[in-house]
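For reference, the structure discussed in these notes is given below.
Here the complex is missing one protein chain, while the rest keep their positions.
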Amino acid sequence: MDLLTAIQSNLLSPAVLFFVLGVFAAVSKSDLKFPESLYTTLTIYLLIAIGFKGGVAIHEAGVGAVWLPALAAMALGGLIPLWTYPVLRKLGSFSIADAGAIAAHYGSVSAVTFIAATNFLKSIHEPFENYASTFLAVMESPAIIVGVMLGKGAFGGKFSLSDQGVRHALRDAVLGRGVLLLIGAMVIGALSGKNGMNSVEGFFVTPFQGVLALFLLEMGMVAGRRLGDLKKVGVFLLLFGLIAPVVHGAAGVLLGTWVGLSTGGAMLLGVLAASASYIAAPAAVRLSLPEANPTYSLTAALAITFPFNITVGVPFFFEIAKRLQP
Amino acid sequence: MDLLTAIQSNLLSPAVLFFVLGVFAAVSKSDLKFPESLYTTLTIYLLIAIGFKGGVAIHEAGVGAVWLPALAAMALGGLIPLWTYPVLRKLGSFSIADAGAIAAHYGSVSAVTFIAATNFLKSIHEPFENYASTFLAVMESPAIIVGVMLGKGAFGGKFSLSDQGVRHALRDAVLGRGVLLLIGAMVIGALSGKNGMNSVEGFFVTPFQGVLALFLLEMGMVAGRRLGDLKKVGVFLLLFGLIAPVVHGAAGVLLGTWVGLSTGGAMLLGVLAASASYIAAPAAVRLSLPEANPTYSLTAALAITFPFNITVGVPFFFEIAKRLQP
Amino acid sequence: MDLLTAIQSNLLSPAVLFFVLGVFAAVSKSDLKFPESLYTTLTIYLLIAIGFKGGVAIHEAGVGAVWLPALAAMALGGLIPLWTYPVLRKLGSFSIADAGAIAAHYGSVSAVTFIAATNFLKSIHEPFENYASTFLAVMESPAIIVGVMLGKGAFGGKFSLSDQGVRHALRDAVLGRGVLLLIGAMVIGALSGKNGMNSVEGFFVTPFQGVLALFLLEMGMVAGRRLGDLKKVGVFLLLFGLIAPVVHGAAGVLLGTWVGLSTGGAMLLGVLAASASYIAAPAAVRLSLPEANPTYSLTAALAITFPFNITVGVPFFFEIAKRLQP
Amino acid sequence: MNLHPMKLVTIICEAILEERVVELLRESGAHGHTAFNVRGSGHQGERTADITETGNVQIQVIVKPTVATTVLERLHRELFAAYAMVAYESEVHVMRPDKF
Amino acid sequence: MNLHPMKLVTIICEAILEERVVELLRESGAHGHTAFNVRGSGHQGERTADITETGNVQIQVIVKPTVATTVLERLHRELFAAYAMVAYESEVHVMRPDKF
Partner (left out) sequence: MNLHPMKLVTIICEAILEERVVELLRESGAHGHTAFNVRGSGHQGERTADITETGNVQIQVIVKPTVATTVLERLHRELFAAYAMVAYESEVHVMRPDKF
């Protein structure tokens, strides 16, 4: 399949189409509204399902195969803010807090983008390391910590652990429900193995794609409500939201290939690097960098980078991964 | 299978029995209560699932096969209030607002009644046009618009688009979440076709019947709480709630047969015509015709016509469709 | 499989591991929180699913096979408080109200413990009477009624049906949503039989184990929050929470064997007797015995007896059942 | 426009008490009430709302001053001692005094 | 610390009216509002919150006294007669009066 066919088939997947429907619902001011508990429930479900499947994969592959690429993924997440921050400061003229906030979002990761990428691989029957969700789990926190430190002016000495907001934020970044559910379910998957999978497959695997579609309908509504903010964020951030994923994605694919991942696996690491967090990072950043304007980071992550990744980015990073594979 | 066996097997389906359990829970004042978010979630799920399946069917059958019966269905929905209204005014002595309100409910449709009918067809292995849910989608709004206009005294000149309630109501009728989810999911199904279906089948098809049973448990509780209102609505409305579905159902089957639908398809159009809305219509009517007493329309639609249709009506309209088939 | 292997494999089941994850989440003060409606929804789902499966089993086995063991189960439930109460009064020096409250909890049953036990049997391919959930349904109420009467000082003459709390509590014990859903779904299962099962299997059976795991994650959090109360309840109650299930479980297995149940069935009756209620009983007891301290009964039932049963108790009672079988 | 003084009594208590409190309000002469689920903390410790058993409910009722007194006195006598509960009264103004 | 008197208007009504009431508030000069779902009972009978159609919503708005009067008068004129609804005013104190 060539890049264009891949993009097209990706665009016609139910998940992407439900995202578009959500955007339409928001823009047309329909009275469709998800109950908050549904959103929370879907989040819990998706995180457990990904984590559990990853854990079963670790059980099969052995920790020996996983630790090196996982460490590489973690490092990449923590490093991304270090080059994103100066770009945002110098070229984008953002305040210290805003630059740190945006850097935290783009270093951290989006679980749904990751799932969309695995779906794409499955749809073209491309194999990949099933334990790749480990990368997702370890990439969520480091960038948030680094970004918050940068946004607090860590290098100007204003960063302090006695700041209540920072304390709450760091605790949430390390022990937030996202990390807890992903890692927790992963450990459970690794402990219970194939037997465990057989028993819960009918809930965590069979309906998974449909649940994802439902979740993307809601994400579409949330993103759609932010479309109006696109004007406020300015041309620079708009371009940043398109270029950053391309750069980070390429870096991720490269690193993945280098540590010996398959084409599919390297592409997934690229997608993770390219993705920007819109669940864990916003909450942690809001608590610790209140002077940062959430409109910038959230609009860029959710209304620009996320749609770019799940439509064009996913097949694009796959193309890169194919060409880089030795 | 003869009519009686059909009725009996229909009565013993889990869906109908869970409805009865719900009525019992309400009447016995049990402390069973569904959280509101569960009801909303079930509604969203059912609408998306029906719409999506219908869309995939359109993908297979081609729009060419669908447009004529869909147009006929739409027209039927818009016409039903035109004869229902004078009957309610003259024979029932209802006020203008009340007659318009009830007419809107009976012209519009009930998604759950439609599903119960497709289940019945599946249980007796009777084929039908899978795209029939298109009829459901296009029949929801027209009757509401016509009924509200009648109830506002459209012909006496009191109807006005500058009335805030009317504006809100019409917008909801045309772009309410019911229509949005049904048509949206339908378009997605038509675009993503068999491939899309394969990926989300485990969520939107496999557990569907069970989710419906759960939803009917809740509907039973809602209907059960209205049983006490049966005394208030009077004998005329009680009879209307039983005769209207028979007349509308027969008209629907006739029209369906005439535009070339199969026995199953004609029966489904009959069931839709016979059904009365208790989700979209009540909200729209309440907003635009506040002087109408909701007890009349809701009790008739939910506590009389709905149970009649899902128990006796469904097999009955099938019987008619069989006899009319050339 | 010997007892130790059985315990080990039981400990590594996803359900038990998710319970542990929940305890960890609570103890580590993570921000993970389930929405209330999710908890209610999971409860409704689990009760209907168990009840329905039991009903289908009654349909197959015939009421003739079920009534005797069901009656025995019911009697056992009502009798347990009669010996538990004096022990708590004399040896534990609890007040009349507290002793009655705890006795009510330990006579009543825990649905999730029951499910964990059936899972264990399935995992070791041990057959059991599928209608055993009938025992669960009939054992919930009697102990609550007896326990509340004891706690009200029934024998000292202070018990009175004109007490509002008692009236509410008894009505809930007999017609609470737990009993209503279990018995209601059971009747529906018995009426709709294999056909009904075929239609709703994809919802009430396929995802069941996974839903249970999710529910146990929440139960783990609830139990984890009670761990701090372990100090408050004292050594006596701690021991009681471990010894009572062993004694009651052995009695249940004995009775089950005696009325002719299979090894698996006798073990299930034992598990039910051993289990302590933490849903129906707490609510009913709180309403009718407000002077009883809920910390005692809930902590014992939820933080001691429940974990004991689902980890060690289940394989242990199976071992007893095997040895008792003629 | 004429506004008339009324009392708003707010009761925050264990969720399982809702039905009993509403019954008590009706018996005391209230013609309506409003309720919703809340979480909180107090002398009986933390009350989380993720399961019904540990959740709270907030019940609000607008009544005439005399009814407010009856309500608070009955709550005091019948429920305060045994349950996690807070109740307070405040002054509000309504347009249709005959409604309450 | 300086506290400034403001009016808190509370409206409890059928859930489907939320959008209309919020529009009315904005038109009357309010600069914000807060809303949440509730259940209740009153002259129009019991309103259970398990389905949106029969649920209520409670809307709270802090406004200047003159705006409060406008809001209550418009509610009275436009919505009181036809819908299940209760509205009342009470006195609150805020720190940033220019916010309202």
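Labels A, B, C, D and E are assigned to the chains in the order they are written; within every chain, residues are numbered from 1.
Keep this in mind: a contact is a pair of C-beta atoms (placed from the backbone, for glycine too) under 8 Å apart; a residue touches a chain by one contact, two chains touch by 3 or more.
Keep in mind that this is a model prediction, so the values were computed, not measured.
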item	value
Visible contact partners (per top-of-document touch definition) of the missing chain	A, D, E
Selected residue (touches chain absent from view) among A:66, A:80 or A:283	A:283
Among E:32, E:45 or E:65, residue touching the chain not depicted	E:32
Touch with the omitted chain, as defined above, among A:89, A:122, A:225 or A:322	A:225
Positions on subunit A where the hidden chain makes contact	33-36, 39-40, 164-165, 168, 218, 221-222, 225, 279, 282-283, 286-287, 290-291
Interface with the undisplayed chain - residues on subunit D	10, 12, 36-43, 49, 56, 58, 69, 72-73, 76, 80, 86-91
Missing-chain contacts mapped onto subunit E	1, 3, 6, 8, 22, 31-36, 62, 90-96, 99
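One rule holds for everything that comes next: only the chains that are shown with their structure count from here on.
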item	value
Both-way neighbours, i.e. chains that touch subunit E and touch subunit A	B
Fraction-based call for subunit C against subunit B, same above half, different below	different
Selected interface, A-C versus B-E, where C-beta contact pairs are more numerous	A-C
Distance from subunit D to subunit A - Cα centre to Cα centre, in angstrom	46
Residue list for subunit B, restricted to those that touch at least two other chains	31, 33-37, 40, 206-207
Contacts with two or more other chains, residues of subunit E listed in rising order	19, 37, 49
Which chain pairs touch, all of them	A-B, A-C, B-C, B-E, C-D, D-E
